[in-house]
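Working notes for the structure below.
Every protein chain of the complex appears in place save one, which is left out.
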Amino acid sequence: MHPWIGAGDDDRRRILSEIGLTSVDQLFESIPAEVCVDRLPMPDGRDEETIRIGLAAMALQNLSPDCVPSFLGAGVYRHVQPSVVDAVLSRAEFFTSYTPYQPEISQGTLQAIFEFQTLMCELTGLEVANASLYDGATALVEAVLFAHRVKRGKLDRVVLAETVHPMYRKVLSTYAGPAGVEVVVVPPGDDGRVSVDALCEAAGTGETCCVAVQSPNFLGVIEDLPAISGAAHDAGALAVQVVAEAVSLGMLTGGGAHDFDVVCGEAQSFGLAPGFGGPHLGFFACREKQIRQMPGRLAGETIDSNGRRAFCLTLSTREQHIRRAKATSNICTNQGLMALAATVWLECIGGHGLRELAKACFARSEDLKRRIADLGEPWRLAHPDAPTFNEFLITGPGSGDELAARLAADNVLAGVPSHLWGGSWADGLVVAATERNTAADADALINAMGGLS
Amino acid sequence: MKQRGIRSEPLFFERNPERRRRQGFTLPPLDVPDVDPAAVLPAETLRDTDPGYPDIGEMEIVQHFHRLSQLNYSVDEGLYPLGSCTMKYNPRLNEQTARFPGLAGVHPLQPVEHVQGSLRLIWELEQALLAITGMAGVTLQPAAGAHGELAGILMIRKALEARGDARDAVLVPDSAHGTNPATAAFAGYQAVEVASGPDGTVDMESLDRLMTDRIAGIMLTVPNTLGVFEHRIVEIAELVHRRGGLIYMDGANLNAFAGRALPGLMGADAMHINLHKTFSTPHGGGGPGAGPVVVSEALVPHLPVPRVVREGDVFSLERENQASIGAMRGFYGNFLILVRALTYIWGLGSNGLREMSDIAVLYANLVRHRLEEAYHLAYESPSLHEVVFDDSRQAARDVHNTDIAKRLLDYGFHPPTMSFPLIVHGALMIEPAESVGPEEVEAFCDAMLAIAREAEESPELVRSAPHETPVSRVDEVRAARKLKVRWTPDGDEKSE
Partner (left out) sequence: MNVPNDLKYARSHEWARVEGDTVVIGISHYAQDQLGEVVYVELPDVGDDASAGDELGTLESVKAVSEFNAPVDGEVVEVNERLEDEPNLVNEDPYGDGWLVKVSGSVDGADLLDADGYTAVVEEESA
């Protein structure tokens, strides 16, 4: 017997007798004996306290970035976490419910999704946003496949800025081959921005289904979005913006305002724990006229039989459970609870608050850039004149890996090695600052850097 | 869902309509010099205005979500017998461990020496899943079941290409979940349907005819979506392997046999496991889940990267590997979901997992026993963890499965699955799962029996259900015809 199993031994006997059996084994007779075992090669069940201690021991083997100054970013950021977010996420009405296929008893989840969609439209500057995707990397994949469908599968080339997060590009390459899509990568110029001329050249005319850039990019630099969308459209391609630091959208214009067709990416910054990489939150926004090619779930407003406002999942005919092999994506379970977290977080921070928060990230990043520039050789900002939001690339006395390790020895998580996945840029550290990095954190970083040569 | 008067809740955007300044959260003080972005950045990069949604105080936020929560049904409220979804109890211990700061706070790009605990945890769960399935290798990367399917099919594709034996289609039984054909298409394969025989399992003659040298393999759900075990599974695997194909097993229904039978002995080459089904991680109103994939020796070289590698007591990450299909997503998986699953597996252990399947199957058979007089059983084959009825008896009174489902809401239960299997018209696919008490299962049966009587005596009552829910029957046709998928200030309905 076990607390997580509702029937005890007496119940088992009683039910067996009602259905006219003597042993549970009889219920499994359709499974051939040759594939069965008597027990699994693992220990028997443990009590709560033993489990808690065992997992706490593993947690202790990790260094929590909350205990030391941390400037790690590269797609995962530490932002303020209102206590309300976890309080809402801990409500069983939300976390133990299923996908809201039965709208009459799922209005809470459905309305929250509808609010999430609206929030993301506002931030991206686009007309429609979906209920969520797995993460930023797979959101890029879905955007590319979306563009491929919008161009009726006739344009197989994708032009991608190298400054799109290299991990996202790596994930895209997993899917591109089987989908019959060819990826052309365009490197950045000395200023850390992708060259619009090079994008144009790679895109050609009428051959490319989309041009995708990340902004702010992997090196922290804000790309020239108006010029890029113009170039993409001139080439007959869709323009796709990927966003890895969603808080930037509180201060910077989303691609929708610059005529981008898709703005997608990672919204971990909106209230989700770094969690060693997941679960995070992919998002996807596009134009309403292309909504039927959009991947993933969508909540819509309607009425009930009494004429009152109600919400339900809609345009399900795009999805796998109806269109099967012709679905826009095979995605089924997505990141529902994470979208709820982002909704609570954004609603708590508020419209004005989000701008304030983004400006605080920016101010701390600018301060840090100035102090690093003041340190002088061998430390350098790789792109001193480039516009950045809260992240930037630095070089110093050694490779990025060496710098990260040496500064970690001084108890500072200074940044992510810029060559972790390779790249045509300088080998150094990508440093991120958020509103949680105090002046004391910055002092610690600058002191540790000053101690290296 | 409680009938205490909360039937609706204004949208967040409808609050504070004058957009007066209020505060929902206090930001940390700015202890460095403030910088005006407009003085540094090009003008076109900056938003003209703040994001245009209201500020409201903390209690208003809490009330908003509290009220919304009251409009939801959930596992904690009552039986949630969705077939093939395995809506079991989500232990509160899982929620505690996944919130340990030393696990939740860790950045995925910290130096590996700083994250030995996380890497060990991944390794521990990998070992546990291998023990439960008897397979040779595993990836925890996929974010959900369908994502795991895709990883599995891409590995099969890679293995065949490595052999110089590229193929262009996979077989999918007609009883399969919709993600199977969608996955096949996503991986660049044509999905070819295999018919079911009269007992609901794969028809061997069709299989024999279809399994040609263009077929990469077969996607089999075991037990299938009818809750019926593919009792010729070993024979099927031998036939497919002999003809150069590989076996993809959809592990959505692992709750039927965990602790009793091993996919490794059935001839599986790849199988995804839904941690949010069998291993109790919460469904979260539609995710996040996790869909680890276990594989046979043949596919081990092709597992996704990065991979956790153990040498003695030191763990590291292998980021590149030529034979690998590559990365399926960012980082290493939905890690905090993995923490919950390991918590659950440690809690049940070898003995508990077997008991879990025992009771899950026992409950499904109790439901079958109690309802088969009133509802038509779609297939007579023995049921494992779920049982599929259809509405053919009630349809004579023009009462259909959706009507029965909506009437169940009035009785305080979530409806069964109806959207598949496609081979059963008017399906009612019931999976009680093992965690509720037996009285809850019996109460559900009583409700189903009462609805069967109502369908005879007062069919209109059933057809017009639900009557007791926060909203009455929702107009999904209108939602699709007059698309409105976001709030707008003027409330205009934009239709496509």
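When the chains are written out, they are named A and B in that same order, and each has its own residue count from 1.
One rule holds for everything that comes next: contacts are C-beta pairs under 8 Å (C-beta built on N, C-alpha and C of every residue); 3 or more make two chains touch, one makes a residue touch a chain.
Not measured: the values here are computed from a predicted model.
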| item | value |
| --- | --- |
| Residue in contact with the excluded chain [from B:E58, B:D174, B:E456 or B:E476] | B:E476 |
| Candidates A:T317, A:N411 or A:S453 - the one touching the absent chain | A:T317 |
| Touch list for chain A against the chain that is not drawn | 292, 316-317, 322-323, 326 |
| Residues belonging to chain B that touch the chain removed from view | 419, 476-477, 480-481, 495-496 |
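Just so it is clear, only the chains that are shown with their structure count from here on.
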| item | value |
| --- | --- |
| CA centroid of chain A to CA centroid of chain B, Å | 19 |
